[in-house]
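So the structure is just underneath, and the comments pick up after that.
Apart from one protein chain that is not included, each protein chain of the complex appears where it belongs.
Chain IDs A, B and C follow the sequence of writing; residue 1 opens each chain.
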Amino acid sequence: MKLDSMYQEVILDHYKHPHGRGLRDGDAEVHHVNPTCGDEITLRVKLDGSKIVDVSYEGQGCSISQASASVLNDLVVGRELEDALKVQEVFLELMQSKGKVEPDDAMEEVLEDAVAFAGVSKYPARVKCALLSWMAWKDATSQALANGTARETA
Amino acid sequence: MKLDSMYQEVILDHYKHPHGRGLRDGDAEVHHVNPTCGDEITLRVKLDGSKIVDVSYEGQGCSISQASASVLNDLVVGRELEDALKVQEVFLELMQSKGKVEPDDAMEEVLEDAVAFAGVSKYPARVKCALLSWMAWKDATSQALANGTARETA
Amino acid sequence: MTPLHGLLDTEAIRKDFPILDRVVHDGKKIVYLDNAATSQKPRQVLDALNAYYERHNANVHRGVHVLAEEATALYEGARDKVAAFINAPSRDEVIFTKNASESLNLVANMLGWADEPYRVDRETEIVITEMEHHSNIVPWQLLSQRTGAKLKWFGLTDDGRLDLSDIEQVITEKTKIVSFTLVSNIMGTINPVDAIVRRAQDVGALVLIDASQAAPHMPLDVQALGADFVAFTGHKMCGPTGIGVLWGRQELLEDLPPFLGGGEMIETVSMHSSTYAPAPHKFEAGTPPIAQAVGLGAAVDYLSAIGMDKIEAHEHAITEYAVKRLLEVPDLRIIGPMTAEDRGAAISFVLGDIHPHDVGQVLDEQGIAVRVGHHCARPVCLRYGIPADHAGVVLSVLHPRGGRRPRRGAGARTELFRLSWAQRVRADW
Partner (left out) sequence: MTPLHGLLDTEAIRKDFPILDRVVHDGKKIVYLDNAATSQKPRQVLDALNAYYERHNANVHRGVHVLAEEATALYEGARDKVAAFINAPSRDEVIFTKNASESLNLVANMLGWADEPYRVDRETEIVITEMEHHSNIVPWQLLSQRTGAKLKWFGLTDDGRLDLSDIEQVITEKTKIVSFTLVSNIMGTINPVDAIVRRAQDVGALVLIDASQAAPHMPLDVQALGADFVAFTGHKMCGPTGIGVLWGRQELLEDLPPFLGGGEMIETVSMHSSTYAPAPHKFEAGTPPIAQAVGLGAAVDYLSAIGMDKIEAHEHAITEYAVKRLLEVPDLRIIGPMTAEDRGAAISFVLGDIHPHDVGQVLDEQGIAVRVGHHCARPVCLRYGIPADHAGVVLSVLHPRGGRRPRRGAGARTELFRLSWAQRVRADW
């Protein structure tokens, strides 16, 4: 059954036991909404130079959108921004693959638990759910960087 | 050729030599436009009690719309209002017949030259042209009557 | 099981809908329960569209050539059909728009630009309800922001009905317009038109009824409704996309100002000023949705041939049945009326704490198409304490899906949750 691939144990696990959930101190906060289905996320990032110190969030939505935020937290916190952005690109590629990319070992190395979302990429309406937190994170990061620069040059 | 039936000599004759054209004194004046094609008519009626003393007009438009005003003048001036309205009804019936009414002697008796418009009724876009002056006349007449009543009761 | 009475011959009707032969997900024939969002189109409507484009296509009201005359006759003929379908006193009261949303915005805009006594401004009030579709909320919010008029609304009772207990405070002497839906697209509630119209008339307010969810499902008689305007949309009533209707009382259409300006809606134009054609053309700027009007005319013929009263009876029977069976599903909560009384065939529910997206996806795998999310009526979700993203699932039947659908639909669903989702996910949590 195709559904099995979408509702991977991994995803359900992250949904039930989200990692890093809750709002903590940050350099920038964003609120993103998926207008077609109402999934919401409020997300903060805290940077130290180019290092991601924390990504904290609160949200409401389906198993996919909530699990994806938890996986995001796993994959980027503690990383250099540059590396995290690479992970994000690979995840985006996978999600936009329309079910045609079969994750190989190299991809699994990069994406870890996030490869479980491969099955989601077949369902365009759900891809947005999976990407919601990642888009929010990118947005918050650029705001944090802009704030940082503003402060430095002020 | 079907066109022949539409462009009856009679119609062309009225177009070239319109009867009663020009604006003269009247009890009411109206200006009607056929918005789809721009045919225009300004028309005045003069009543004496229930008798139609004059129908005068100026207009611009195709052969059908202009000839029709000329025929109108022929048919109603000098008549009792009631009789003229009967003529108008017969003309309306003919024009709305979609080419399906073949005018008989009785109809010809009533409509005189206006039977020449029978061919026009097959062309919905042109029916409006043929009816323009007749609608203007009805409108002007009811305004004249209203003015008259207003004056009487004033 | 108890036999249902007054059903249509849905096996015969099904055959008219080509899309219902569509097979999805490894051989499952589609079960379409998403009619509140849009209906499917019978062969008869598609044939009318093709005949129009293949034989008669031309612009309307403009030419003297054969095609232009035929296209005009077909377009205006569709207006006659729609006028008869809603029992309009005059065909000239039927305005073609692109969808119900445009119809509703059209009224809001007319009133914003109108002269007295219609003009909506900072001294006046607008009344809607909490169960409106976004398309009957946002135009009034915009009008209120732009004119300074106050926007008020009726709240909802716990069982999904309008709370009219304070009607005298909500609709007052200051009210210029009351706009509400005849049937809720999310809860299926049928609203009490008479009480609202009576109060509006007492204070001299205009009434606009959003009949988008009513037109496909029950006889619609604009004279019996007693409203000033009635709006609905073609694609939900077996017609094409891209066409909507606004019916309005003739005197109002004469008095009110135009909305969009352009070709077709004018009488004469100079660079300095223009005069407008009489209604309905005054409100139809530009080349209208000609083929779509023709298609809507065919849809109206199709529905009328079945009979709107029969459709209503059929839907009532299956709604009654479906509500009963759904309530047997453990942890299922219906949002809206729990009986078939004064309710249409849209049924909204939440299932425990399972997110509706997840429910929808599981149903889709079975070939069952339902709506999930806020259904363009987010305030309703907020009202019932359901997070906006958790608004539930609507299954809405239109006649061709009826008859066997609730049985199989509800059955499939129950089973599905029991066997697959519930076992897999809920038992486990």
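Here is the rule we use: a contact is a pair of C-beta atoms (placed from the backbone, for glycine too) under 8 Å apart; a residue touches a chain by one contact, two chains touch by 3 or more.
All values reported here derive from a predicted model rather than from experimental measurement.
Undergrad: For the chain that was dropped from the view, give me its touching partners among the shown chains.
TA: For the complete complex, the undisplayed chain touches A, B, C.
Undergrad: Check the options C:Ala149, C:Leu220, C:Met237 or C:Ala369 and report the residue that touches the missing chain.
TA: Only one of C:Ala149, C:Leu220, C:Met237 or C:Ala369 touches the chain omitted from view, namely C:Ala369.
Undergrad: Check the options C:Gln213, C:Thr233 or C:Thr319 and report the residue that touches the missing chain.
TA: C:Thr233
Undergrad: Considering the whole complex rather than only what is displayed, give the residues of chain A touching the chain that is not shown.
TA: 33, 35-38, 123-126
Undergrad: Would you write out the residues of chain C that touch the absent chain, in ascending order?
TA: Chain C touches the missing chain through residues 18-19, 22, 24-25, 30, 32, 34, 37-38, 40-41, 46, 49-50, 53-59, 62-68, 98-102, 104-105, 108, 113, 130, 133-139, 141-142, 146, 151, 153, 233, 235, 240-244, 258, 260-266, 268-271, 273-274, 285-292, 357, 360-361, 363-364, 367-373, 376, 378-379, 382, 388.
Undergrad: Could you please point out the chain B residues that touch the chain left off the display?
TA: Output for chain B: 1-3, 6-7, 12, 16, 34, 36-40, 60-64, 123, 126, 129.
Basically, only the chains that are shown with their structure count from here on.
Undergrad: Find the geometric centre of each of chain A and chain B from their Cα atoms only, then give the gap between the two centres in Å, rounded to an integer.
TA: Using C-alpha averages as centres, the distance is 77 Å.
Undergrad: Between chain B and chain C, what distance separates the C-alpha centroids? Give it in angstrom.
TA: Those two chain centres are 46 Å apart.
Undergrad: Just how far, in Å, is the C-alpha centre of chain C from the one of chain A?
TA: Comparing mean C-alpha positions, chain C is 38 Å from chain A.
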